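Below: one structure in structure tokens.
Removed: one protein chain of the complex. Kept in place: all other protein chains.
Chains here go by letter, A, B and C, matching the order in which they are written, and residues are numbered from 1 within each.
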């Protein structure tokens, strides 16, 4: 697991809440994406992306995401979540987010996101800002 | 149940989501308060209370709430939720929110809230605005 | 929108809760998948798939899902959600779930799911049961 984690630029730990489990007795499928969202926000802040969702600077919009469920987690456990950029396109970033079970020391889910830079004042998509690219490269 | 419902000024129906159930196989305790929150917002709008949470007009803050759990709901079912004011104090409203199971035609939970008028520009509590009192009386 | 909806075998409506919105002032990205989950469960029940998650009969596991976000919804609104099978493979079903804004009469998100039949007693994947295929064809 440590080897797998080493490629992620931001790694955070989130405890599983009892209420994260659904009536199938596993962490509900949505919760993995909640963790991914929190870790993604930390990643954006480290890169220097504005996450106020109201400024003239480009902010991130989630255009698409997926999630592959590999191992069902349960409470009590802790999710170890890592995020990295896997592709830079003209008008979007593709992120990868991996979720590991700390208790079982194995991957539990893997998720990808398409992040679109958006001007929240002009209300339109913009090209990938060079500040984002520099931020990713510096990290 | 109809008799009990008749005293509530705003009544709404919300389907139970499968994911609202937790690993004890019942609707999780928090979800009743989610329903109460949605119905309360509708009630505020009917009274004419500003719910933008950013204007100079007094907006509502939840200062306290409780919930008595009477009957455990499950999916599939529909929550029938009613809200009314039970007390007007100098600087707050006390609301009562009742939650019924449509399937079982019985009360499932009852919750009370203390709602404090707040000036979101000056960032301080204010006395109960006369517009709120009039709105409640008109409803 | 009616034309688009007509191809879905199960269609349900879910009101947007105020608390479904996040601090970007839109319905949070996870909520679309919550709606999809509820509608999928209804679809399974209509087909005759066992959703107890504990019997010897094959039950459904979500192996993968994605979601394309097209139009950001807000409270108050109602989600109209439709589910259908778009592909039957040897050991899984591919479902499509479409989410429409009732207020704006337009599609808001589209999601696909890979559903794996699983024997919850033997704890292993099984081939697509013929009862599932018949159920889908009858619907």
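Basically, a residue touches a chain if its C-beta (ideal position, glycine included) is under 8 Å from a C-beta of that chain, and two chains touch if they have at least 3 such contacts.
Here the structure is a predicted model, which means the values were calculated and not measured.
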item	value
Given A:34, A:112 or A:125, the one touching the chain that is not displayed	A:34
Listed residues B:66, B:87 or B:127, member touching the removed chain	B:66
Given A:9, A:75, A:102 or A:125, the one touching the chain that is not displayed	A:75
Subunit A residues that touch the omitted chain in the full complex	12, 14-15, 17-19, 34-35, 37-38, 41-42, 75-76
Missing-chain contacts mapped onto subunit B	23-25, 29-30, 33-34, 37, 53, 61-69
Touch residues of subunit C, complete complex, unshown partner	18-19, 21-23, 25, 28, 30, 75
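Going forward, only the chains that are shown with their structure count from here on.
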item	value
Cα-centroid distance, subunit A relative to subunit B, in whole angstrom	34
Inter-chain centre distance, subunit B versus subunit C - centres from mean C-alpha coordinates, in Å	29
Centroid spacing, where centroids are CA-atom means, of subunit A and subunit C in whole angstrom	23
Two or more partner chains touched - positions in subunit C	34, 37
